[in-house]
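Of the protein chains in this complex, one is absent; all others appear in place.
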Amino acid sequence: MDAKAKLTPLDRPNSYVGRTLSRLGARRAVAGRGTYTDDITLPRMLHAAFVRSPHAHARIVALDTGAAARAPGVVMVMTGAELAKRVTGPWVGTLTCFPGMKSAPQYPMAVDRACWQGEPVVLIVAQTRALAEDAAELVEIEWQALPAVTDKETALDSATPVLHPDLGDNLAFRKVIDTGDVDAAFQAADIVVEDVFRFGRHTAVSLEPRAVLADYNKPTGRLTIYTSSQVPHMIQTVFARTLGIPEHNVRIVAPDVGGSFGMKIHTYGDEIAATAASMMLGRPVKFIADRLESFVSDIHARENLVSARMAVSNAGEIQALEIDVLSGAGAYSQYPRTSVFEANQILNITGGPYKHKHYRAKATVVYLNKVPTSQYRAVGHPIGNSVGESLVDRAAEAAGLDPVEIRRRNVMPDDCYPTTTAGGIRVKDLSHQRCLELLVERMDYPALRREQAELRQQGIHRGIGVAAFIKGTAPGPHGYYGVGGAPIASQDACTIKLDPGGGIVCAVGVTEQGQGVDTVMGQIAATALGVPIEQVRVISGDTDATPYGGGTYASRATAIGGEVVYQAARDLRAEILSIAGVLLQAPAEALDIVDGHVVDAGTATRRISLSEIARIGHFQLGELPNSVQPVLSLTRRFRLLDDLYIFTNGISGAYVEVDPDTGFIRLLRHWVVEDCGRIVNPQLADEQVRGGCVQGIGGGLYEHCIYDGAGQLINGTMADYLTPMAAEMPDIDVAHVQTFSSVSELGAKGVGESGTASAPAVVMNAVNDALRPFGARVTEQPMTPEVLLKALGKV
Amino acid sequence: MSLEETASIALTVNGERVECTVPVRQHLVDFLRTALDLTGCHIGCEHGICGACSVRVDGAVVRGCLMLAVQADGAEVVTIEGLTDSGEIADLQEMFVERNALQCGYCTPGMLITAAELLKAGGPASRDDIREFLSGNFCRCTGYHAIVDAVEATLKRRLAR
Partner (left out) sequence: MAACVFIAGKTAPGQQAPPLKAPRFQYVRPESLDAVLQLLAEHGEDARVLAGGQSLMPVLNMRLSHPRLLIDINRIGALKGIALRDGMVRIGALARHAEVMNSPIVAQHLPLVAEAMPHVAHVAVRNRGTFGGSIALADPAAELPACILALGAGIVVASVRGRRTIAADDFFIGLYETARAPDELLAEVLIPPQKPDFVSVFMELARRRGDFAIAGLACYARVAGDVVNDARLAYFGSEARPVLGTRTMAAVNGKAWSAASHDTVGAALGRDLDPIDNTFGTPATKLHLQKVLTRRVLDQAVQRARAP
C-alpha cells in the first residue's frame, strides 16, 4: 500500500524526509570528541573490579576478603551476600506473556553459589582499576565444585542434575504452535525434505564494553548514572526499584554509546553492584567491563538446535513446515526481558514469507551453567531464516526448480495484505514479490549462474544464495513486554518546543547509538514543522531531559519514535499557525510554515518568522489577546494499536567461492533488497543494513562462544572469538522498496536488524549451492573450514 | 607498600611538551586518557587485537595498549586530537562524515590514524589493498563498506591533485 492520497508535509519538495544528511554525531566522532562513559571523570571517583566465578557451578564454602580490603588503594570490598541485603529483592526473569515459564531468583552477585563461569562474586572498589585488580587477586574463595549442566541435548534427562533444585527441572519454557493439519500434509506430500541445524552461541562484542559511572549524592539523595545503555528510562525504573530509591531521584544519562546491538538493553548485576557501592560510599564509582569479563558477563544468544522438515508438492508449492527448536539458555533467565524470547521468535517467523497453511513449531528452552542469554540483534531471525531458507533450497532441488523460482511461486503476493502467516503472525504492507524481482535484477542473477557454470568447468566452485525474510520491528503493547509485566515501554514520546530564539528543541524517548536516530528525528521534526534542519536540536538519552520512552530496541526508533516526533511537530506547527493567525488576522488554514517563516499558503510570501512568534510568545504577551495563552511546548506519545509488531520484509543474495580442498569460504558479494516503508535518511538506512549484514555474517562464518564439558568458555578473547574484519568482508549492495506502513502517518518501519536477520541464511544457501556438485551440505553455523571439510568427507 | 612503582617521562604529545610521573605498568593509552585527558583514543580489548587504541608514535601507528607509557619517554606521540588540530587528514575526516563511514564512532579514531598511514604512503590503493591495510581495526557497526568507500575516495582525490 503506497503513500496516502492526501499530501502531507512529508511530500514537500524540500522535505528532509527521504534525504541523505550527514550526522552531527559523526562530526564530533571523527575529531575524537565523542564522549563515552569512560571519558567522564567526576571528583573523588573510584573504580570497580570484580572477582568472578572461575567455575561453571560451585558452592562458596568460605570467602575471605580481608587481605583484599587491606590492599593498597582499596576503599571497599563487598560480597554477594552483603549486596543482597542492599537490594529490594532478587530478580526473577519471567514474563506473563510466556505462560508456564520459570526462572530462579537471581541476586546481582552470587550469594552462596555461582552458576556460571564469570558470575560476579565480590566487588572491589579502589582508587584505580589496576589497584582493584591487584586486590581481586587477594580474595580467597574456597569453592566446592558442583556438577555443571552444559549440554542442552541432555539437560532434561533424568540423570542430569537440576541446576536450580527448587525449579524441579532445567526447563525454562516450552511452547507449541500448531496451525492447520501438519500430519496430514506431510502424509500426503509429494516431497519431504528435512534436516537438523546447529547454531553456535554468540555474544555482541560491542567495541565499547558495558560501562557504568554511578554517582550517588548523599546530601540530596539523588543518584545519577552515566551508562552505555540503549534504554535509559528502563534502567531508571529497574535500578530505582532494585536499589529502593524513588524513581524521580534517579537520573540516567546515556552519553555516546560505542556499539550496543541489543546487548545493552539488559540489566546486569555487576552494574547494580557498582551503583550500590556508590550509594554506600557517597562517591562516584566507575565500572567498565573489560574485554575478558565482557565475554563472560555480557548476554549471550543464538545457541539453538533445530530439527525441521518441509512438505512440498512436485510443482514446488510449500505445503507444510515443522520445526522443533531446542534453545540453550544460561543459568538464569535474564531480567527483565527473559531468555526465552529468542526461541519464541524463531517459532514466530520461520517460513514467514510463504503462503503455506500448515505449520507446527515447538520450542524447548533449557537452563545451562553458562552465561545468561537474552535479546541480541535480530533475535531469533538469523536462526529461523537459516532453517526455513535452507529447506526451501532443498525443496527447490528436489522439485527441480531454481531457488529463485521456488520462492517466486511461494512468497505471499504483494496484493494479499493484510493476512496472517501460518505462524499466526498478522502481516501487512509487505512486498516480497517486488523485492524478489528487484534482487534478481541487481544481482544480475542469470549472469551469475552463467559465470558459476563456466568456472565450475575450471574447478572453481562458486555458490549463489538467496534468502527471503520477514522481520518483526517496533513492537506494540499487546504482544510481549507490556502484557508481560516488565517495565519496558512499547510507547514512545516526544516533547517538542519552540524556544525563545525560534529554535526547535525536540526531546525524545528513543536513543542514539550512532545509527543516526537523532538525525532522523531532526529530519522529521524539521519537515513536519517547516523549518531548516539547523534550527532543530534533538535531545535524547537523558532521563532528566526527555519524556519517558522505551529507548532503542527491536528497530523501533524511526517507526515509533519518528511517528511521535512527526505528530508532536505537526501539532506544534498547528499551535504556531494558530498564534500566527491571530497576529496576522488571517485564518490559520491560509498559512503555512516554510523555511522557518510563517507564509501565505498560496503565494508562499513570508509574513512573520518563527523567531518573532517565539519572542512574542515568551516575552511580549501583551501583543496577544487575553484569550490566547501560548504554550509552544507539547508532549505526544505513540504506540501501535492492534499490531504485535510492524513487520518488514526483504530478500538477500550472496555470491561466494568455496575452496573444496581447504573448506575456506570467500565472500565475493552480498545484496539486500528490503522494505522498511518510508525511508527518512537513505544513507543511514543503507548503512544499518550493511553493518547488520556483517554482524550476521559473523555469526554465520566465524563467531562461536565455545564451552568445554565443564562449562568453561575456552575462547573468550578477541584472538580466539573471531569477529568479521575488513579484509574478509564483501561489498554490500543495498536497495529498497518502500511500502509505507499503514499503522502510522509517517509510514516508516524498522530497518536496523534486517541485514543481520538474513545474512547467515543467505551465506549458508550460497555455500550449499557451491557444494552441490560434491553432494555435500552444511547445516551448522558457524561454517568453519572444518564444518565444510566434514561435509565434504575430507576429514 | 607504595601504591605504584613510578617513573618520570618527558615526551611530546600533539606538539606539546609533557612531563609526567607515570606508573611503570600503565600502558600508553591509559596514560593518554587519564593523565592528559586525551580521550579520543579508546580501549576495546587491551590485548592488541581490536585497534581502537591506535595512536601514532614517532611517525608510525601503534597499538597504544601494547606500549607502556614509560616507553614513550622521548617520543613524539600524536593522537586523533592532534591529527585533527593539524588538519593533516581533514579531507579524510570530511569524507568519513560524508560517506557515513562511522556509526558509534568508537573505532573511528583508530581507523583514521591507521588510514592516515596508508594515505601518507602516497601510492594508489585498490579496495582490496585498503581492506588489507585496515584489517587490524575492528568495526562492529559499519560492516566496513562505507569506510573503504571513504578511504578510496580520499585517496583518489589526493592522487588527482
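Letters A and B mark the chains as written, and numbering starts fresh at 1 in each.
As a working rule, contacts are C-beta pairs under 8 Å (C-beta built on N, C-alpha and C of every residue); 3 or more make two chains touch, one makes a residue touch a chain.
As the structure is a computational prediction, the values presented were derived from the model and not from experiment.
A.B. asks: Can you work out which residue in A:359, A:702 or A:740 touches the chain that's missing from view?
C.D. replies: If we include the chain that is not displayed, A:702 is the one touching it.
A.B. asks: Which of A:48, A:139 or A:684 sits in contact with the chain that's absent?
C.D. replies: Reading the full complex, the residue touching the unseen chain is A:139.
A.B. asks: What is the set of subunit A residues that contact the non-displayed chain in the whole complex?
C.D. replies: 49-55, 117-118, 129-130, 133-134, 136-137, 139, 141, 290-293, 296, 661-662, 664, 702, 704, 706, 712-717, 719-720, 722, 724-725, 727-728, 784-786, 789, 794-795
A.B. asks: Contact with the hidden chain only, please: which subunit B residues?
C.D. replies: 4-5, 7, 24-27, 46-48, 51, 54, 60-63, 65-68, 70-71, 73, 114, 117, 132-133, 135-137
In the analysis below, only the chains that are shown with their structure count from here on.
A.B. asks: Could you give the separation in Å between the centres of subunit A and subunit B, each centre being the mean of its C-alpha atoms?
C.D. replies: 29
A.B. asks: Can you name the residues of subunit B that touch subunit A in the complex?
C.D. replies: 1-4, 23, 25-26, 33, 38-47, 49-50, 52, 79-81, 84, 93, 96-98, 100, 102-109, 112, 127-128, 130-132, 134-148
A.B. asks: Can you list the residues on subunit A that touch subunit B in the complex?
C.D. replies: Residue positions touching the partner: 22-23, 25-36, 38-39, 72-73, 127, 130-131, 204-209, 256-261, 288, 290-291, 513-516, 683-684, 687, 690-695, 717-719, 723-727, 729, 731-732, 755.
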